[in-house]
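The structure that follows is given in the form of structure tokens.
A single protein chain has been omitted from the complex, and every remaining protein chain is retained in its original position.
Letters A, B and C name the chains as they come in the text, with residue numbers starting at 1 for each one.
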Amino acid sequence: MTPDATLPPFVPLLLALASLFPLGLLALTLAFPGVRPRLATLLWLAPLPGLAAAVFAQAATVSLPTPLELGLALDRPGALLLGSAALIWCAAGITAPAWWGEKLRSLPYQAWWLATLAGSMTVFVAADLVTFYLAFSLVSLAGYGLVTRDGTPAALKAGRVYFALAVTGEAFLLSGFVLLSIGAGGETRIAAIVAALPSAPLMAPALVLVLLGLAAKLGLVPLHLWMPPSYGAAPYPAAAVLSGAAVKAGVIGLVRFLPYETPLETLGTALAAAGFFSAFFGVAIGLTQRHPKHVLAYSSISQMGVIAAVAGLSLAAGRAVAPTEIAYYGLHHVFAKGGLFLALAALSMTGNRGRAALFWPVVIVALGIAGLPLTGGALAKLAIKDALGSGWPKTLGSLSAVASTVLMLHFLTLATVVRSRDASAVAPVAIRAAWWGMALASLALPWLLLPAVGGSLASALAPSSLVELGWPILAGVALFALLRLWRNRPSLPPGDILAVIRRGEPWLARLSNGVAAIEGFLTDWTVAGAVLLLLALALAGAML
Amino acid sequence: MGLILDGGIALLTIGIAAWTIRAADDFAAVVGFVAYGLILTLAWTRLGAYDVALTEAAIGGGATGVILMRAGARVKPAPAARASKRARILVGALSAAVAAGLAAIVLLPPEPAPSLALEVREHLASTGLGNPIGGVLMAYRAADTFLETVVVLLALFGVWSLGRDAHWGGRPGPAPRAGEGGALPLFARVLVPAGIVIGIYIVWVGADAPGGKFQGATILAAMAILAGMAGLVEAPATSGRRLRWLLSAGPIVFVGIGLAGIPLAGAFLAYPPGFEKPLILVIEVALTVSLAAMLALIVAGPPERAK
Amino acid sequence: MSADVIATSPGGGLLVAAIVVPVIGILLLWLVRPRAVEGVALAALLANLGVALAVLRTVTSSDAPVVYLIGGWQPPLGLALRSDGIAAVFMAMAATVLVPVAIYARGAFGEPGERRPMVFWTMLLAITAALNLIFCGQDVFNLYVALELLTFAAVPLVSLDGSRETLKAALRYLVFALAGSVLYLLGVAIIYGAYGTLDLMGLAAIRGPDGALLLAIGLMTAGLAAKTALFPLHLWLPPAHAGAPPAASAVLSALVVKGSFFIALRLWFDLLPPERAVAGSTLLGIFGAAAVIIGSAMALRQARLKLLVAYSTVAQLGYLFLVFPLGLGSGAAPFESTAWTAGALQLMAHAFAKAAMFMAAGLVYEAIGHDRIAEFRGLGRIAPLTVLTMTLACISLMGLPPSGGFSAKWLMLTAALGEGAWWWVLVIAAGGLLAAGYVFRVLVPAFTPPEEPIGRVKPVVVAREAAALALAVIAILIGFLPLAPWPLLAIGRIAAGAP
Partner (left out) sequence: MSLAPLDAATLYGLMGAILVGLGLYGVVLLGGFLRRLLAFNLLGGGVFILFGVIARRGAGAGFSGDPVPQALVITGIVVAFCATALAITLIERLAEDDGDDASGGGS
């Protein structure tokens, strides 16, 4: 998988195809209603060019001719995330027709799905700021359609929060991007900008703004408010791609925009602190949740916190290898988290028969997130070991694994009750197969890719590694057992402080009424006339 | 002596203006405004601007006065919600500040006063006109005049647009009361021919002396309205083909001669040497006819009855 | 004191055509048979588009402004027409907006020859002539006449419907605009009294800290701001733009308010030395910022689509006024500044997007018989093309890539951040968020499937939907132009060559 300087000419085209193929299908379903029934069963094909690009097109670049100036490029971290995202989209695309049935033949389902997919694929291959922003916006905003797909009041409510935070994040991101571009003298190619970043003026505010934008996508506290209600409201296949693939737009942002080759201590430490806070906050609140979907959402908040912490520590230390580690960790999370949502889909349609074959992989994959030895998750944890280093970051890392174990055990207890009312029901084979596929991917693919990211099999299997990863799991199990003794554990609504913020809604209405009152006052003839005179005098006076 | 007269006129004008603003009832205010127009005409003559004085009398005071009077009679006075004292003080202060700024500019003029009089004089001979204002309007700034004609035409269409759908293409104003005797028809029969002669004369002398198409057209329009009010002629249907040609004739001649100037005289709205005065006169005549029709119809208002 | 002698340049006749063609169109409208009216109007607008594009081509190919001396007279005695880069671009923009609007309006007003179609087509052509003159006029009094022509053409469009509400809105608009005109005219008087010339080139040659010019520009700018509906002088805009028929609203919102803005732009950028303009331009920027925030917040409150779109215009006009502090404060030559291009892009992107938006609003009304946003469920199913149009227009309005709105926002942020003026960045960002909010309010119900099938009230001509869509697509396409100051927009600017 070494970059090949003499790529066949069709290979760069794969990059373009990764984003254009879903868009083409989108255009197709928009224009020709006749294709929709067929397309519904073929949605799993849409991410395949992305997968092919991830496998074959590393180190390829495409730039569209001026004046478009849009560019695509793929490197190893990008390929890891692109490939894994393509796979979860593929698995979810197999699940979707079985889950939604007839509904998937309608335009809204297909359009939102394909639009989000297009953004999700493009964001990993975007080589310039505008393309990145476009893809980031597309995956975020089109995701709204997936969150609210059920159309229930709760879903619409969750959708509003989702949209508000997505747009807020984009505003930060855009301001940050403009600053980045200014710092590099009007440059918009990401590679050139990051290369010039250490010497750029206003680097710190630019990176802070970009990080705030990414944080909203990653669900770092307090910009996480959207995640639990959205995943809770989204149908399982949608939740799978949102948590598995869409969130990784934030991860690729951490990969692309932070100048890991130059140590930036303050910024890195601050990011790490924010990450660790999210990692533990997610677990703490996740334990108060009553629905497995919400628990998984809080687990995502926690895991993205870990990734942010790794990125921050690497930035502080100037570790140039961080992008690959982050992407590798993210890859595992794609399969594990996306897969678990698919597992819930399968379990919810299954009664007693064949349940064990579905549930045991759930146990392994869930604990894999906490780093259960020999799983793919263990490799992911080992990959970030160097970044955590020693001292308090290392301790916090291990403690977060303990916390994750507790949270995953909580998830497993809740998942046992997810079942079909019909005791003899069995989920369609497509759904079961998709889950098993993702479980397999989460367990095996990290092993297969280990050499590619420079890991060594020997050290992964070394007894010291097993101990290091094993004790947090055991401690977590013990802690969970203790926790079970606590009878009246608090139960918080998904979105925790969202409920507090919601209480401010009347205040918002008052603000809006206040604006209307101001408007009413100003649109009075006499007032407007007086302002006109005032403006004339002020303008003349201001210049004299 | 002259200064005392000027001071008197100025004070009177300001007094009437203030009274018009303060007047309790709308109609009184309109009357005040008509008086204001008349006294302003006097001011214009004192400033030596006879062309402007004529225009002010004919249009600023006259035609505007007529429509304002009509409106004053038709419109129920709005229940005057008097502004609060605070608002009055504030707005008064702001207005006074603007006035003070202007007064400062008036009191501190640049030395010497800038003027284009010399340039106007220099080129006037080449236009064949004797009246410098005619030169400005028909030659140097002919584009302004052309556009202004379009503005008047647009205003007429705008006025028509405010009629009701059912009356579209119909005649403006109430139907004439047939067979009405009395002083007005008699008066009109005498005045209208005289007015028409005066109007034409004002256009004619406009080339060399104060006067011109706008003033003349206003007088002609006034005669048409007078004749209409007296029942001598009926207001034409606004959809009439002949009427539309009458309205368009002026602008068409203007733009036609203007465009002909491109090949013949090297520029849009330039006149071939030697033909300046006749061409300008042709334009003026055509414009006068059209403008008179436009002004009369603007004053007559939107169609109010079917064809 | 007088400027250098200037001469008519090759292609100058095009500028005459830009003004004469629509005027001849107006005259013909009233002389031809009623059935030919639409054809005449359309032909005039197409010819106008041809002329505008030819002007643009001439300016780009010669890299110099196109100049025409009317009657061959030199300013200040005579009047000159002069199309520099930005004027040519805006003329082309206006002409491009007008043609789809005309296609959309065909047959929208009942029988040709009746009141509404006759008035609409007349006023549309009058607006065309007035805008062309505003874009290439050089004489501040000539511009005054053009402004009045624009106002007199716009007012009957507001009240075209003839309902009481629209008549009221039209009257409010007219009288407030007249107050603005008088202030402008006062400025003209002061300028002539001080300098004996009204020609912009001649005045630019004076460029200096002269009290009279500053006072005049102050008064004129206030008057122009009233006509542009700069917050808080916007009292007339929402009822007028929401009350007019959709095709008329499209032109009013997209083009008419831009006319007075353009003159203000000229006065400030051509005549004022930047160092004198700091306080004043900041003031305009503050009003613009307030427009962005309060206009958007008001749009967020509206229950009816047309009012929402009208308030969105108030907000979007606010962005235009940010060009004053950003363009004049950059320290660079204003016309080569990022803010200058940002402002031009914002003006154009808004023109196309807003025209498309109003036309789509009209189509929505025809499709379901109302424009209450809360009842838009299922709209996407009944009127897919219209919803697509709204979506594309909204993408530009909220500044998502790729769109003209995004490019404008990007460049404006670049200008603001480049100058370290973070407070404008806050305004732009907050405006973007609020815009996303009102766009969300419109699009989400439109995309939501209906609970029960609803039918179209009336079938819609596809050409009309396509016309609106074409405008929205152009708003998007503008986003593919390079994200850098355009040299084209600096061609022939007066101050560009000045020391």
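Operating definition for what follows: a residue touches a chain if its C-beta (ideal position, glycine included) is under 8 Å from a C-beta of that chain, and two chains touch if they have at least 3 such contacts.
From a predicted model like this one, the values you see are computed outputs, not experimental measurements.
Enquirer: Going by the contact rule already stated, which one of C:E148, C:E366, C:E419 or C:E465 would touch the omitted chain in the full complex?
Expert: Touches the omitted chain: C:E148.
Enquirer: Identify the residue among B:F214, B:F254 or B:Y271 that touches the chain left out of the display.
Expert: Per the contact definition at the top, the residue touching the missing chain is B:F214.
Enquirer: Just to verify: which one of B:A18, B:A166 or B:A306 makes contact with the chain not shown?
Expert: Answering carefully, the residue with contact to the hidden chain is B:A18.
Enquirer: Name, in rising order, the residues on chain A that touch the hidden chain in the full complex.
Expert: 525-526, 529-530, 532-533
Enquirer: I need the residue numbers on chain C that touch the omitted chain, in ascending order.
Expert: Those residues of chain C that touch the unshown chain are 77, 141, 144-145, 148, 151-152, 155, 159, 164, 167-168, 170-171, 174-175, 178-179, 181-182, 185-186, 188-189, 192-193, 196.
Enquirer: Which parts of chain B are in contact with the chain that was left out?
Expert: Counting over the whole complex, chain B touches the hidden chain at residues 2-3, 6-7, 10, 13-14, 17-18, 20-21, 26, 29-30, 33, 36-37, 40, 43-44, 46-49, 51-52, 55-56, 59-60, 63-64, 67-68, 70-72, 74-78, 80-83, 87-88, 91-92, 94-96, 98-100, 102-103, 106-111, 113-118, 120-121, 132-133, 135-137, 140-141, 144-145, 148, 151-152, 154-155, 158-159, 162, 212, 214, 298-299, 301-302.
In this section, only the chains that are shown with their structure count from here on.
Enquirer: Mean of the CA atoms for each chain, then the mean for all of them together: which chain is nearest?
Expert: Answer for the innermost chain: C.
Enquirer: Counting in whole Å, what is the centre-to-centre distance of chain B and chain C, each centre being its mean C-alpha position?
Expert: It comes to 31 Å between the two C-alpha centres.
Enquirer: At what distance in angstrom does the C-alpha mean of chain C lie from that of chain A?
Expert: Inter-chain centre distance comes to 41 Å.
Enquirer: Give, as an integer number of Å, the spacing between the C-alpha centres of chain B and chain A.
Expert: Averaging C-alpha atoms per chain gives centres 71 Å apart.
Enquirer: Two or more other chains touching the same residue: where does that happen in chain A?
Expert: As it turns out, chain A has residues touching two or more other chains at 529, 533, 536-537, 540.
Enquirer: Note the residues in chain B that touch 2 or more other chains, in rising order.
Expert: Only 98, 101 qualify.
Enquirer: Please name which positions on chain A make contact with chain C in the complex.
Expert: 30, 66-69, 106-108, 130, 133-134, 137, 141, 144-145, 151, 159-160, 163-164, 167-168, 171-172, 174-175, 178-179, 181-182, 186, 188, 202, 512, 515-516, 518-519, 522-525, 527-529, 531-533, 535-544
Enquirer: Can you check the complex and tell me which residues of chain C touch chain B?
Expert: Answer in residue numbers: 1, 8, 13, 16, 20, 23-24, 26-27, 30-31, 68-73, 76-79, 114-116, 118-119, 122-123, 126, 129, 133, 141-142, 145-146, 148-149, 152-153, 155-156, 159-160, 162, 167, 186, 190, 192-197, 212, 215, 219.
Enquirer: Under the definition above, what is the set of chain B residues touching chain C in their complex?
Expert: For chain B paired with chain C, touching residues are 98, 101-102, 105, 109-110, 113-116, 119-120, 123, 139-144, 147-148, 150-151, 153-155, 157-158, 160-165, 168, 241, 244-245, 247-248, 251-252, 255, 258-259, 261-262, 265-270.
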